[in-house]
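Note that this complex is displayed minus one protein chain, with the remaining chains in position.
Chain nomenclature is as follows: A and B, assigned in order of appearance, with residue numbering initiated at 1 for each chain independently.
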Amino acid sequence: MTAEYVDYATGEPVVDAKAPSGPVGERWDKRRFEAKLVNPANRRKHTVIVVGTGLAGGSAGATLAEQGYHVVQFCYQDSPRRAHSIAAQGGINAAKNYRNDGDSIHRLFYDTVKGGDFRARESNVHRLAQISVEIIDQCVAQGVPFAREYGGLLDTRSFGGVQVSRTFYARGQTGQQLLLGAYQALSRQIAAGNVEMHPRTEMLDLIVIDGRARGIVARDLVTGKIDTYFADAVVLASGGYGNVFYLSTNAMNSNATAIWRAHRRGAYFANPCFTQIHPTCIPRTGDHQSKLTLMSESLRNDGRIWVPKAKGDRRLPNEIPEDERDYYLERIYPSFGNLVPRDIASRAAKNVCDEGRGVGPGGQGVYLDFADAIRRMGRKAVEAKYGNLFDMYQRITDEDPYEVPMRIYPAVHYTMGGLWVDYDLQTTIPGLFAIGEANFSDHGANRLGASALMQGLADGYFVLPSTINDYLARNPHHDDCAVTVDHPDVQEVLAETEDRLSLLLSVDGDRTPDSFHRELGELMWEFCGMARTDTGLRKALERIPQIREEFWRRIKVPGTGEEFNQSLEKANRVVDYLELAELMCLDALHRTESCGGHFREESQTADGEAARKDDEFTYAAAWEFTDTGTAPTLHKEDLVFEYVHPTQRSYA
Amino acid sequence: MARTVWDSSVGKKTVMAVSGLIMLLYLVAHMIGNLKIFFGVEEFNRYAHWLRTVGEPFMHYEWTLWLIRVVLVVAVVAHAVSAYQLSRRDIKARPDKYVHKKPRASYATRTMRWGGVILGLFIVWHVLDLTTGTVHPGGFQEGRPYQNVVDTFSTWYGNVIYIVAMLALGLHIRHGFWSAAQTLGAGSRTRDRALKTVAGVLALLLTAGFIAVPVGVMTGVVS
């Protein structure tokens, strides 16, 4: 089985046909001008399905509705306000240069390409940097209460991996405030009747007819009813797939079903192995752990990270004298110190813990110490800046971070990979678009702090609403070729979905969905986590089909499909994780270089830094689905760097 | 505006707040008037007579008094109807109780509804007793309020009804005054303590001031 799966074929390269040429700074304008428009009077005839209501989906739904399209929107939560974007803490980047500290659109562009370890498209990243400026204007107009200075102007701070202060924030709840802004804009459109909102409804499959995305199959989570919804275009804004790892900072119900089902229907999946491990999470306390909690990266601005110099030093942190502490980030990377990018900080933490110098239960933690900051700024100032984070830490761990250093450890946080999209954010299925974390577009192999919010909102407020017009103008809506539920292709998708759920309910085995999810997650964390090896990945690739086989033999889902059934929801998501995990491992196996969040132990420099192989791997790997357990086909998209020339990242 | 106010739960609370404050103002005046009883028959009865002639010659005899009575009746009715309608809404909004009960807000807060009903009944009795004399114990004498008061508080039940009602009044004012301030938007974080203090002091003064009369009769200071 696995021998076959790893023997993937390489198909035709995939080309981003929509990407404009010319100077990078003019490409977005050029594309917007070249894109066809839909006559405002014709827009209301067009239905657009949007799946997900996070920063990308919420902003896209609101904006498309404002433009006059009829939007049908879905979220599995009970309200669009609860999408997991809400949990983003730190901030949002924008090249406003309000600080006059040398920032510019070009610098944000440069930082993001470099931070992504030269595995992102220059055109996309430049567009993102350009739009970042408009996002702040838009959000302020909506009433997002960003932090302000006494003069009444917006405050900014610096954030991991950059040397300018360009991150706008709303205390430790920036994601919440931005999401509520988008949610409120969406609510206005729901009230106006331009958006038909379906909360507690989960997309289970994509309907593709004559090669175009024409709708989705979704389940009403309250009644259990499986229904079809048709549209002229489908937008997936369903987030990332970090929950493959079971333990992650994602919400419990964040899942990969929408994008994975789209992948199975023909959308290529790009760079699935690019996952971001966030360095500042609260370490796990035991086997009962259901999720991991992130502590904003902004803590690294004032906190100092250290471990004891000696292995197995079990003394309390306050008993370890200064000269027996190793502030390893400051030591190894003197110019960036504690502010190195996330992948580097995470790996460094793993290294010191692997050396046996980790702290806390199981030695899986490092200290994040505010003693110096409290001495320097006073407790009051620290409280004003980080109070809510400290409270959260204390609530979870029962330790007072004002007295004892926090303990942190890396955890899965974000997935840079996702559905392959062109410059228009369209997948390889015409009419299917993917925005936000669901696509692979802008972050390359590593995402910089405060860039996810920027990308989600850029995609939703500005990019998609400009580019989707082009598709709809070229594929105008005609009532006489409207899809109905009787179409054989629709019936087939519907039947497949119903069969899958009935099968889950009928196995009646002896293991819970959670037990399989946990087992898969542990396997992935061990072999496809912070450091990956050929042997490990092959081991995982051998084990995953076995778990999958066992899953379909031993799964137990109580209840029926015609009711509110959280076990069934969960089990169905695990089905998709069990396939996606395999692709992630294969992608990690095939990419024998280290770059960004993907670290292959075989590919490192003499001093243990990630070694990229630009000659071999300057491409995005877009995988085409063939069949479950069968090798997918690799399509490479070559990346060209005209403005930022690949160098080995140096933060020393 | 009237429609907007009456149709809204927030508006109806405003009606309660305003009518409550009108009644509160009246009570302060009423209590001050009552205390005249400690200065003898002459002064008290003269005061009672003045109430009927106040505003003359501009106003005719008893016109002012009737004006006040009308305002008061409107206030009482508005207050009671709003309270009734709001309570119905509140009870409907929370039909199922929690199985696990927990100790709740302060005594004054919890007794607003029952306290209100007690005060409503008291007002009826009070008017029938000392204004119309319908249920007055032992011959009600028009124009001789001093004697009427002494008669009422010479019965055990007169004292009980009155004192219970005045204690209810104190509790009602303690929460009601502060509450009205919130409803009218006059509260704030910095002003909260001051408002609570004023509410407490008002409640205490009014209760003490009113109860002083039956106590005076009972102890023989007033006879």
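Everything that follows uses one rule, which is that a residue touches a chain if its C-beta (ideal position, glycine included) is under 8 Å from a C-beta of that chain, and two chains touch if they have at least 3 such contacts.
Following the convention adopted for this analysis, contacts and distances are computed from a predicted model.
Of the names listed as "Succinate dehydrogenase/fumarate reductase iron-sulfur subunit", "ATPase", "Branched-chain amino acid transport protein AzlC" or "Carbohydrate ABC transporter permease", the one that matches the UniProt record for the absent chain is "Succinate dehydrogenase/fumarate reductase iron-sulfur subunit".
Touch with the chain omitted from the figure is made, among A:378, A:476 or A:558, by A:558. Residue-wise, the contact with the chain that is not shown comes from A:82, picked out of A:82, A:325, A:357 or A:635. Screening A:42, A:184, A:351 or A:364 for touch with the missing chain picks out A:184.
Across the entire complex, the residue among A:71, A:162, A:392 or A:610 in touch with the chain not shown is A:392. Panel shows subunit A; residues 59, 62-63, 66, 77-82, 84, 86-87, 96, 98, 134, 136-143, 145-154, 170-171, 173, 176-177, 180, 183-185, 187-188, 190-191, 197, 199, 222, 249, 251-253, 285-286, 288-291, 293-294, 392, 395-396, 398, 461-462, 465, 510, 512, 514-515, 556, 558-559, 563-564, 566-567 of it touch the chain omitted from the view. The omitted chain makes contact with subunit B at the following residues, 1, 4-5, 7-14, 86, 89-102, 104-105, 109-110, 112, 175, 178-179, 181-189, 192.
The working rule: only the chains that are shown with their structure count from here on.
Inter-chain centre distance (subunit A to subunit B, centres taken as mean C-alpha positions): 64 Å.
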